[in-house]
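With one protein chain removed, the remaining protein chains of the complex are shown where they sit.
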Amino acid sequence: MRQLFESTVQRIFGDIVTPASLLARKAGEWPTQLWAAIEESGFSVAPAPESLGGSDASWNDLYVVVRAAGRYTVPAPLPEALLANWLLGRSGLDAISGPLSFAAANTLVFADGKVTGQLQEVPWGRHVAQVVAVVAGTGDLPSQIVVLNVKDATLANLRLNMADEPRDDLRFNAAQPLAFAALPSDLPADILLLGGAMLRSAQIAGALQAALEMTSRYATERSQFGRPIANFQAIQHRLAILAEHTANAMVASEAAFAESGDQLALLPLMAAKVCASEAASIAADTVHAIHGAIGITHEHALHLVTQRLWSWRSEFGSQTFWAQRIGREVCANGAHRFWPAITSAKLEAENNPVQKTTPSGELS
Amino acid sequence: MRQLFESTVQRIFGDIVTPASLLARKAGEWPTQLWAAIEESGFSVAPAPESLGGSDASWNDLYVVVRAAGRYTVPAPLPEALLANWLLGRSGLDAISGPLSFAAANTLVFADGKVTGQLQEVPWGRHVAQVVAVVAGTGDLPSQIVVLNVKDATLANLRLNMADEPRDDLRFNAAQPLAFAALPSDLPADILLLGGAMLRSAQIAGALQAALEMTSRYATERSQFGRPIANFQAIQHRLAILAEHTANAMVASEAAFAESGDQLALLPLMAAKVCASEAASIAADTVHAIHGAIGITHEHALHLVTQRLWSWRSEFGSQTFWAQRIGREVCANGAHRFWPAITSAKLEAENNPVQKTTPSGELS
Amino acid sequence: MPINQFQYSRIPPEADKLRADVRSFLKETVADYPPLMRAQSWMGFDPSFSRKMAQRGWIGMAIPTQYGGSDVGPFARYVVVEELLAAGAPVSAHWIADRQSAQQILHFGTEEQKQFYLPPICRGESYFCIGMSEPNSGSDLASIKTRAVRDGERWVLNGQKLWTTNAQHSHYMIALVRTSQGDGDKKSSRHEGMSQFIVDLRLPGITIRPIRDLVGSEHFNEVFFDDVVLEADALIGAEGKGWDQCTAELAFERSGPERFLSSIALVHALIDAVGPTPDALQAREIGRITARMMSLRNMSLSVTAQLAAGENPAWAASCVKDLGTTLEQEIPELAHLLLETVPSVDGGSDYAQVLAYLIQSAPSFSLRGGTREILRGIIARGLGLR
Partner (left out) sequence: MPINQFQYSRIPPEADKLRADVRSFLKETVADYPPLMRAQSWMGFDPSFSRKMAQRGWIGMAIPTQYGGSDVGPFARYVVVEELLAAGAPVSAHWIADRQSAQQILHFGTEEQKQFYLPPICRGESYFCIGMSEPNSGSDLASIKTRAVRDGERWVLNGQKLWTTNAQHSHYMIALVRTSQGDGDKKSSRHEGMSQFIVDLRLPGITIRPIRDLVGSEHFNEVFFDDVVLEADALIGAEGKGWDQCTAELAFERSGPERFLSSIALVHALIDAVGPTPDALQAREIGRITARMMSLRNMSLSVTAQLAAGENPAWAASCVKDLGTTLEQEIPELAHLLLETVPSVDGGSDYAQVLAYLIQSAPSFSLRGGTREILRGIIARGLGLR
């Protein structure tokens, strides 16, 4: 399945998402043709069960799709739609094949069948038709998954990330959800933040592959002082370090996807976002230093990659955010549980089942 | 004065403190001959006024002495004696020419003419005759400077820093000070911690000069793959970066000394310790990487320098400690006072005299 | 060891007195600038601001009074310049002319050239750009191909310059070009046979094409010369000595406050965004930035003192530039790790926008004034490594 996925997305992206087409786009523009191709392929609904309109794809299968979305700098919320449809599927709601996104943070209140409040920093919020969010439970009330119609929203605080991808706030006032269901009890209320971090770690891994390839090629083609700059030891060392961090981010993000199933693999995905975000910083610095002036021109494709690396490293929790969350938990558990956490890829659940107070696999 | 100082200390240190003699020393051993030479030279009492047995040397004059103590990896508490005698002089007490140190941290209580409590991490505590400390004031009582006789103390928690320099705790039980006086009201109670940080920043600057010289020379003498390793671009770049940080630590520590007079220049000295400590880390990493295996043998003199860099960067407040202190003050003052702090080299006093609540120049 | 060139030097009190005047001028002129505008600092182009500065005698401060300068010395100039940069004032229009071109004309120009070019520079009315880089030359300046050929008394200029900052807004370019045979590829003659010309950019045969960069700005340009006819007095300095003339000025270009203040607008925005009670991580990083900015300024002042004493601090200036660039580039990298604010363009908070601007500008900091490889090579040479 995974190999078929990889070759299929590479074909779609390779045909439609060319550097020339990307450079010609207007800031924040919706990719009509690309989204049509995505819908036709069925990728965006793949993680939902067949009974709900999907194809039961696992996170392990989908890893290559999300990574390729990063590698080809795909200007569309395909990764977002995958997570949203996975969550809909887990909650027994129908998959959605139209333009779809989610909000990792919101101030929603859901009462009397109506939703009021704000969705924050919704990827492509101004363009998508529907948005998935989790309304946090209060007291005895469980958290609820809601599907909201963007037509019911007021757009607020519109902005773009550095790669010109829309990140918009949406305000709802007593809007009726298109669908809703209780959040499965084995999922934490911040599942969309966690899932968003996992998506971005894989997108970063893909963008790192692209950055490494572009820059290795450039270094062998560009000459200074009478020889290819690839001959300079300083260039070789910097690219070697970039390769190491690319490998690190690839393996870390793949581990997060591969270990995720009905639940997400929390410690692996947090670690993946930490490592991928750090690698993104190193990569952007390295590839711009090696490309020199040509790399900061609009007409060169390098910034398509680096602007995404700079943006994605901060989205859905920075390196600091997730590292602090891991670090607080590690310290609270004490040194004797550090190594068991590494080998089990779980901070608490397996290693100390007795003291567990949060839902299985959840990290407070 | 300063040039005379520099040539004199270089002669003393150059004659007595040879690498061979340093390598032959036992861990923590007292340098009898060296201290005799220091006493004879009169350096250790120089910062005290002439009327109290010193020679009125300014911190600006003494900078080269302290830096040279670092450069020659002098195994004696000469920098410590300078600060102690400066403080004695500021308080109207006689200078002390015998083996002398100070405690930057203590738990002392001074009541009824007797001192009880512990001095912490006293440099060379097991060997010196006298120790200076500040007993913090309480309520209306001002802080007191006390000179304690080490013979009255119980040695506790003896240890060495990585360079085999003793750092010992001393316990006193109702001991009578050899001398005492009120701390001048324009000095903060943690003056010995601040002064200690300033000393170490200059010692680090000296050790960095030594590390840069040794390693630049080694790189031109050592061959691999048929040419001097100095020819490799990676080696050149690393030594260039080391030179930059050496220059940075030199200028930063010199600024702290030059701007200190009857009071210490607080922001410059904190900045100097931050920069010098960071430079120490970069230097130790760089020079060991370039020297390779020979550099970690006991018989090679490199570790005389790097073990001091590793130790001194942590003593009297790490990079983190002083950076946090600066950072908290900068944030409390707000962005509009950031640049004025840089140009005036003061965090608060000059820029906002109205709100000043601490003694002139003091940083809470 | 050249490291001993670094000695602490205070700004003399008479120079420091200027600071209060500059601050009150800035309060009047730029106090209302939004943070994103301040972040552009010496890339901000505003001729009316330049003229206001000139009226106060703050352009040409290192130029003799007979040519319209105020000749108050390098430390006074330093005080004015660092205050402007710290406030994010739009100094780009006169920047190159004031820092570099006027110095070159003063040192290498004829009396006629000085009288013609310097007064309008000091009035803040004449702007210059520097024509060095070319396609495929990059750091390897000795490989340039643009050529001026003698034609009687005149010269005919053909070729192309690239990455020329502000060419589209400038009146003149001081261009480094080949004037003798040889194509620059023979090792022995790589730095020979080059000369400098002051090129009036309104001359026929010159085409200037701005280059859009990754944030959508147009600072860089391509400049094409197609049989441009230069009069004899366009040559500045000695024929064939262009390379030496260029390198003589590099210490000025590499040691000023613009080498460690490019990200200061973000520091200001960051302090405001963090607020008065930083956590342990925020406090450490903001304190570290403060300490390093202070000590870099002291390094920079140390070089200024060497320049003022007539020494050649080329080595020390390279240290300032490389370490200063390190700090300037580190600041946005540190900042994005201190607050959970996603950087944004076309909307978002001041902090988010300044952060996005400086993250994307930072790569250019190590392109201006010599790449890190070039600088580190110079430093290594001074250490005796090559």
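Chains here go by letter, A, B and C, matching the order in which they are written, and residues are numbered from 1 within each.
Note that contacts are C-beta pairs under 8 Å (C-beta built on N, C-alpha and C of every residue); 3 or more make two chains touch, one makes a residue touch a chain.
Keep in mind it's a predicted model, so treat the numbers as computed, not measured.
Taking the complete complex into account, the chain left out of view touches A, B, C. Per the touch definition above, the residue from A:98, A:226 or A:327 contacting the chain not shown is A:327.
The residue from A:255, A:280, A:293 or A:309 that touches the chain not shown here is A:255. As for the chain not pictured, it touches chain A at residues 209, 212-213, 216, 219-220, 230-231, 235-237, 239-241, 243-252, 254-255, 258, 267-268, 270-272, 274-275, 278, 319-320, 322-328, 330-332, 334-336, 338-339, 341-343, 345. What chain C contributes to its contact with the hidden chain is residues 279-282, 284. Counting the whole complex, the residues of chain B in touch with the unshown chain are 27-28, 121, 157-162, 164, 167, 223-226, 232, 234, 281, 284-285, 288-289, 292-293, 295-299, 303, 306-307, 310-311, 313-315, 317-321.
Here is the rule we use: only the chains that are shown with their structure count from here on.
Distance between chain centres (mean CA atoms), chain A to chain B: 49 Å.
For this pair, chain A with chain C, the centres built from the Cα atoms lie 40 Å apart.
Multi-chain contact residues of chain B, defined as those touching 2 or more other chains: 237.
Annotation for chain C: residues 373 touch two or more other chains.
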